[in-house]
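Please read through the structure below; I'll follow up with questions.
Here the complex is missing one protein chain, while the rest keep their positions.
Every chain is named by a letter (A, B and C) in the order it is written, and numbering of its residues begins at 1.
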Amino acid sequence: MTRFTGIIPPLCTPFRDDFTIDVDSLRRHLDVQLDAGVHGVFVLGSSSEVAFLPDRQRRVVIETAVAHVGGRIPVLAGCIDMTTLRVAEHIRVAEEAGADALVITAPYYTRTHSAEIEQHFRLLHAQASLPIFAYDIPVAVHSKLDREMVLRLAEDGVLAGLKDSSGDEAGFGALLLGRRERGLSEFAVFTGSELVVDLALQMGADGAVPGLANVDPAGYVTIWDRVRAGDLATARREQDRLMRLYDITHAAPPERMGRGSAGLGAFKAAMKMRGFIDNSVMAPPQLPLNDEELLRIKGALTEAGLL
Amino acid sequence: MTRFTGIIPPLCTPFRDDFTIDVDSLRRHLDVQLDAGVHGVFVLGSSSEVAFLPDRQRRVVIETAVAHVGGRIPVLAGCIDMTTLRVAEHIRVAEEAGADALVITAPYYTRTHSAEIEQHFRLLHAQASLPIFAYDIPVAVHSKLDREMVLRLAEDGVLAGLKDSSGDEAGFGALLLGRRERGLSEFAVFTGSELVVDLALQMGADGAVPGLANVDPAGYVTIWDRVRAGDLATARREQDRLMRLYDITHAAPPERMGRGSAGLGAFKAAMKMRGFIDNSVMAPPQLPLNDEELLRIKGALTEAGLL
Amino acid sequence: MTRFTGIIPPLCTPFRDDFTIDVDSLRRHLDVQLDAGVHGVFVLGSSSEVAFLPDRQRRVVIETAVAHVGGRIPVLAGCIDMTTLRVAEHIRVAEEAGADALVITAPYYTRTHSAEIEQHFRLLHAQASLPIFAYDIPVAVHSKLDREMVLRLAEDGVLAGLKDSSGDEAGFGALLLGRRERGLSEFAVFTGSELVVDLALQMGADGAVPGLANVDPAGYVTIWDRVRAGDLATARREQDRLMRLYDITHAAPPERMGRGSAGLGAFKAAMKMRGFIDNSVMAPPQLPLNDEELLRIKGALTEAGLL
Partner (left out) sequence: MTRFTGIIPPLCTPFRDDFTIDVDSLRRHLDVQLDAGVHGVFVLGSSSEVAFLPDRQRRVVIETAVAHVGGRIPVLAGCIDMTTLRVAEHIRVAEEAGADALVITAPYYTRTHSAEIEQHFRLLHAQASLPIFAYDIPVAVHSKLDREMVLRLAEDGVLAGLKDSSGDEAGFGALLLGRRERGLSEFAVFTGSELVVDLALQMGADGAVPGLANVDPAGYVTIWDRVRAGDLATARREQDRLMRLYDITHAAPPERMGRGSAGLGAFKAAMKMRGFIDNSVMAPPQLPLNDEELLRIKGALTEAGLL
């Protein structure tokens, strides 16, 4: 059985006003997560604003997380960049910094192809010493990982796992079925969804990487515990509560800002309101939430019993 | 009248087998371009495999180009990255290296918004000393620059120009019309198309940035000269010849590889066949063209009178 | 409690070689479905090749189904056309023919808008006497029904239900939650997925409209029965079996034909192999499966214990 299992929140990255890493807040946020009983943390995923972070800040994030967690739970590190040679540099940093696993997307910016995506993972595996998770996130990279390719890479030991943020739950189910049929029990499969965690676990997923766990890690740990205990009704109620809470990501309307900043802005605002971090500023060029939107988030947190 | 005008090829980047920059070939290719009479060069654009180049290699490319060109024509440098802070670092490098202008896309990987794209350009302009060209390339960044926003940024002096690789020629015409109506004659507008350069010039574009000029710069200079001389028929014939030549980008079929590597692979193969560069290797994870595809390219070059 | 509940297969339409309706086969297929215990049938949905059927053939399908079913279970009829006035004509026919409910998509071909989609449903409701189900099928109509709009139309009594074929299970869960929160228990919500039926039912869906039930209705009835009995493990195993069977829709590769004809061709071939219909011909311009593909389907049916 793999050690990568359970609730592994993709951590938001707290900034100071000059967009350097607020290391104190990051540590406090890590404590919040550890106290809630999460089973791992994923730094430098999409929720971390990794796409907005200069390389030296990325390094600070991994080093801080690895040092603060101190081996209590695994630290997965996103190595998010456009193509192989650039990702390879992030891998080197993540490995030096002591991460436990690497999370890597398909190439982007370039118009790629499934054969090239496969080549990408194979080349990176050849030079990495840590296990590699494929990160299936079409909303960011504009291609979907092919299921057969993923299973082939799992069989060949190239991929140690998958984080599926594609929103294609039927395809996720088919992947889990394919994993079972090929006896790939070592291959760890996580959903990146916030909204169907209980169902993903019932389908056989090894865990979840829900962005909303930045705001309410205990909720997701409850889902995990309840599903494992066979108490699906409670898990479902908890998932429903979190689905309602997820509405904070719609506080800022699509006419006003991107869906990225609306979502991350809501997470960071809620994290600040709950005292997890000091500053909810987002990296440029993302726009800040306004007072009305913040008030709506506060209301949702109160209603959810989180304030 | 702006100094950014005419044919400004987006240079491919020659590599050695270890994917470091083949500086000798790059210089030779610059000489080819200068000899053909191009009016500028654009390094680190999409055709350069910028998305595949580690930062230190990017720096080598700019420095080599600036030093070798020695001020004879302007050198535009792509500062291609996902968001503001990361682009800002590339700007710093390009400015140190002596580029003449910066070329910048909308944010990508993140789900952005027109208001955030505008913020992106404004923030970067505030800290850059060189003129900024917006680079409209939806096929890579998956958003299209809004025309009104571009014109507003031109009016405010944020943008010095635009490279339009959107393929939307009607929108391009509307932009040129808007420029004229608002008296923005300083704002330089370039098409990124290989295939409608004569028409773009007739519509009033200041020039073109055609990837195929890596293979046949003289052809595009001819179009430029003939349109300016009012000899549209010859320009059209030359454009037709180049449109035919452009078929080399389809030598490798879409079932086999991405449209990125098929296109850049064809350019580099043709550049090598013509003696411009020593090595046509592409950065990983792009797949190489096979012998049959190379033969087809050779045939097309021969037919076009280029071999 | 609504009478629209349970497994309601979207029936494929058997043709004769001249593409008229094979009424005998249609009746036999209806018997197969009734014998399997399905709770309704949906004729003239996407699986029926409704987009390929001339109007007079559509009428034959509804009339045949209504007459043969004879009120034992409800017959839902798709009224699939581009815009309001054209759909209104199909509604008139369906009502004359004795259908029990109407299933209607968003407008297509035209570039529409959520306010216009809402108007579409309101206008059609004003002139229909039968209950209307919204049919959310972005893969066909290229727009997604807005969740708030759907709930508003449910509150206003415009919509009696929804068939969700969007593949967005998280959004489906959010809709079910919204229904619960607003006390819209009369509003019937069905998943159109073949692959996550057990999960959709656990989330609170009233039923499923799975195309694969044309091939194996008993399987889906088993899922329905087992979920209602609280025996989720058996339901899951049955869903897994059906997910494996669903691979028949990939027997013909995407290089060779559209995903529509590959899927419907597989359903019809399997239906013929199982003796449900006489002829598996598909309406033009869909391409037929070849012998190798048919053999693969036969193998899958055998493995699934269906031959």
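Just so we're on the same page, a residue touches a chain if its C-beta (ideal position, glycine included) is under 8 Å from a C-beta of that chain, and two chains touch if they have at least 3 such contacts.
Given the structure is predicted, the values throughout are model-derived calculations rather than measurements.
Colleague: List the shown chains that the missing chain touches in the full complex.
Modeller: B, C
Colleague: Looking beyond the chains shown, say which of C:His142, C:Arg180 or C:Arg228 touches the absent one.
Modeller: Result: among the candidates, C:His142 touches the missing chain.
Colleague: Thinking of the whole complex, not just what is shown, which of C:Arg3, C:Arg72 or C:His113 touches the missing chain?
Modeller: Within the whole complex, the residue contacting the unshown chain is C:His113.
Colleague: Based on the whole complex, identify which of B:Asp24, B:Asp156 or B:Asp240 touches the chain you can't see.
Modeller: Checking the options B:Asp24, B:Asp156 or B:Asp240, the one contacting the hidden chain is B:Asp240.
Colleague: Write down which of C:Met149, C:Ala170 or C:Ala283 is the residue touching the left-out chain.
Modeller: Spelled out, the listed residue whose C-beta touches the missing chain is C:Ala283.
Colleague: Residues of subunit B in contact with the chain that isn't shown?
Modeller: 167-170, 173-174, 177, 181, 193-196, 199, 202-203, 232, 236, 239-240, 243-244, 246
Colleague: Counting contacts across the full complex, list the positions on subunit C that touch the omitted chain.
Modeller: Residues of subunit C in touch with the missing chain: 19, 46, 51-55, 80, 82-86, 89, 107-113, 115-117, 119-120, 123, 139-142, 254, 256-261, 283-287.
Here is the rule we use: only the chains that are shown with their structure count from here on.
Colleague: Select the category (line, ring, star, complete, other) that matches the graph of chains linked by touching.
Modeller: If you draw each chain as a dot and join those that touch, you get an open line.
Colleague: Just the number, please: Cα centre separation of subunit A and subunit B in whole Å.
Modeller: Averaging C-alpha atoms per chain gives centres 35 Å apart.
Colleague: Check each residue of subunit B and list the ones that touch at least two other chains.
Modeller: None at all.
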